[in-house]
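Heads up, one of the protein chains got dropped from this complex, but the rest are sitting where they should.
Moving on, here comes chain A:
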């Protein structure tokens, strides 16, 4: 264990009489990672390269994918376990040749890079099979940090969505997987589904030239993790209903349905691997109503290792009052992240409406998104929105849909819609 965890809770615990919903932002911060880096033997990384026929065109795409994979291999620390998998409508080990992991060294890296350079593109796309093989390969790894990178350029055509969902359900929690879509022929929603199930990131690499840097960065992040299999444990009082548990920073990720019961009134939510980083969670609990003046523990949030050790704890409170000056006070953190979650939702809904030709809904939703991005200072998202709509007034969210929007711009906005801005410190 080479990280220290701190848990902070931000909320307005005062509720008016009769109110039952308690909202809180729980900030979990891991520190002390760099002073004690995790041993290389603990880490395993698998790179899955899409080698379907479409990767041939433009030719730069497959070359860029190979180059990026080579770069990622170079970025591996010696002693780390790794493998490269080729994905088509079927799946094949590239390196090592037999199902398993190799230990990174000058020799194994050279061998792996030689085989990667020889990859050719042919066939279809069946991501579930790719991930299932990655899961079997990583299952042999004894260490706690298991990471995969999945690169694709197309849609999952040789599997039904149900097949992919079944695979994801069976491997979710075994390792984290960052997904990258190259070009504009892949589906954002599909890759987001994979990334969310595997607690990884998803992003677009519209220009294949950008892949190598991205792969290097992802590998460096994976090498910087200190502890894997961390979960949030939420205790709630008798009669309470957990309305939702969402990661809200750095990205929006709904964990509500990922709950595993772990005791009376207690459930665990997976958060994957942690390096030196800080994440925010929005917890909403509906409790039994109580009388004015009553104080209640509405939730207790604990951070746990895979082994069940408690690394940190925070309390979510409820205090009923008839003092409306207290109960109407808006908590900055809760308000900010409620807005950021809505921002992600209206972008996705707006783009969906735009695709289906519903101009009115698209204009309303994307207008709301512009207003939310502006008021919360999320300038990155505001810039992406401005490529899809003409902004007349960012304050009221008055916009016009742009004709002839580049696919890449639309997909970038969609992919990054879940990236939130951290709440500003007062």
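The rule is short, and it goes like this: contacts are C-beta pairs under 8 Å (C-beta built on N, C-alpha and C of every residue); 3 or more make two chains touch, one makes a residue touch a chain; residues count from 1.
In this text, contacts and distances are computed from a predicted model.
**Student:** For the chain that's not shown, choose its UniProt protein name out of "Branched-chain amino acid ABC transporter permease", "Nitrogen regulatory protein P-II", "Heme exporter protein D" or "Protein phosphatase 2C domain-containing protein".
**Tutor:** Answer from the UniProt record of the missing subunit chain: "Protein phosphatase 2C domain-containing protein".
**Student:** Which residue from A:213, A:323, A:390 or A:406 sits in contact with the chain not drawn here?
**Tutor:** Once the missing chain is taken into account, the touching residue is A:323.
**Student:** Of A:59, A:161 or A:239, which sits in contact with the chain we cannot see?
**Tutor:** Of all options in A:59, A:161 or A:239, contact with the hidden chain holds for A:239.
**Student:** Could you tell which one of A:295, A:329 or A:383 touches the chain left off the display?
**Tutor:** Answer from the full complex: A:295 touches the omitted chain.
**Student:** Touching the absent chain in the whole complex: find that residue among A:216, A:243 or A:315.
**Tutor:** Residue touching the chain left out of view: A:315.
**Student:** So that we can see where the missing chain sits, which residues of chain A does it touch?
**Tutor:** 235-240, 265, 287-288, 290, 292-298, 315, 318, 321-323
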